[in-house]
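Okay, so here's the structure we're looking at.
The complex is shown incomplete by one protein chain, all other protein chains being positioned as in the whole.
Up next, chain A:
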Amino acid sequence: MESCPGCSSPVAAQDRFCEACGRNLRVQRTSVGGPGSQWPPMCACGGEEFDADGFCEQCGRARPSARDRVEFVLPGVAGVSDRGKRRRRNEDSMAFGRVRGRGVAVVVCDGVASSERAEQASQTAVDTAADVLLTGLQAGMDAESSTTDSVVAANEAVGRLARPEAAEVAPSCTFVSAVVTDDSATVGWVGDSRAYLVAEAGAARLTTDDTWAAQLVAEGVLTEEEALTDRRAHVLSRWLGADSGVEAPQTVTFKVETPGLLVLCSDGLWNYVPEPEDLLAVLPRGVPPVEVARELVDVALKAGGHDNITVVVVQLRGGHGA
């Protein structure tokens, strides 16, 4: 006998819904709205009053933002998101869930710092896209088309956050997603958030950045090396938001034949370990996904933590996993 994760009532293994609270037992997912929706009512010192700017009237400390450091753990998939050392806010967001017997869906979005309310953009995008991907997984839809649907829906939702009179600072974010089943994985992206595949045999980058520098490299104008130091290295050529014009993500689908890890991350991590070999070199072995994610975030923090860092790690079973 198992129990419902929502209300703890006893449920049977084959139940699709909890008889007591109506919860969908086939889907487990991270909280909608992100951690920011639940302010701690109290300061760490026990103070309960905060001034208009959010400073504790007793100890003076800023009310901790639940977004500053976020960890989500589900069986086989875990993520860590950290504000880093230099940014005032964590504008990255992540959401993921699993559908029993079907697979896992993950979304990571990085708010564009030059846009306004970037953390709202990224949170709205991950919530919207995760909904679409999890619904698609339950319905047994084709992963590539539900990835495209999720980007279209997320782009619209983020677009609605814009103020018509301030189009040039419309809330915006990047996007990277994964739909993982026992034997295949589909990755979709818009912008410069990345996905890497790490397996026993080696590592590979699955995404190509939607940045002006990457485009110039593709066209042969710049070499890879020149692009790294070019001031356009981080200037996005595609993003989600009111002014994006994006209609579909780039996608890649591959067969999962051996066990390994799928790593989705924002540029706060890959700035420090850009090449697949770099990532492989710092990747801890033989630990659960949450430990891998924590360790990688630590690598970025120790290297300077100039940006927000988000890492989600999915365990790949290789078709016959337990």
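We take it that contacts are C-beta pairs under 8 Å (C-beta built on N, C-alpha and C of every residue); 3 or more make two chains touch, one makes a residue touch a chain; residues count from 1.
Methods note: contacts and distances are computed from a predicted model.
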In UniProt, the chain not displayed here, chosen among "CoA-transferase", "Cytochrome c oxidase subunit 2", "Pyruvate dehydrogenase E1 component beta subunit" or "von Willebrand factor type A domain-containing protein", goes by "von Willebrand factor type A domain-containing protein"
Of A:67, A:83 or A:117, the residue that touches the missing chain is A:83
Sole touch to the unshown chain from A:56, A:151 or A:246: residue A:56
Against the hidden chain, chain A presents residues 45, 51, 53, 55-56, 58-62, 68, 83, 85-86, 304
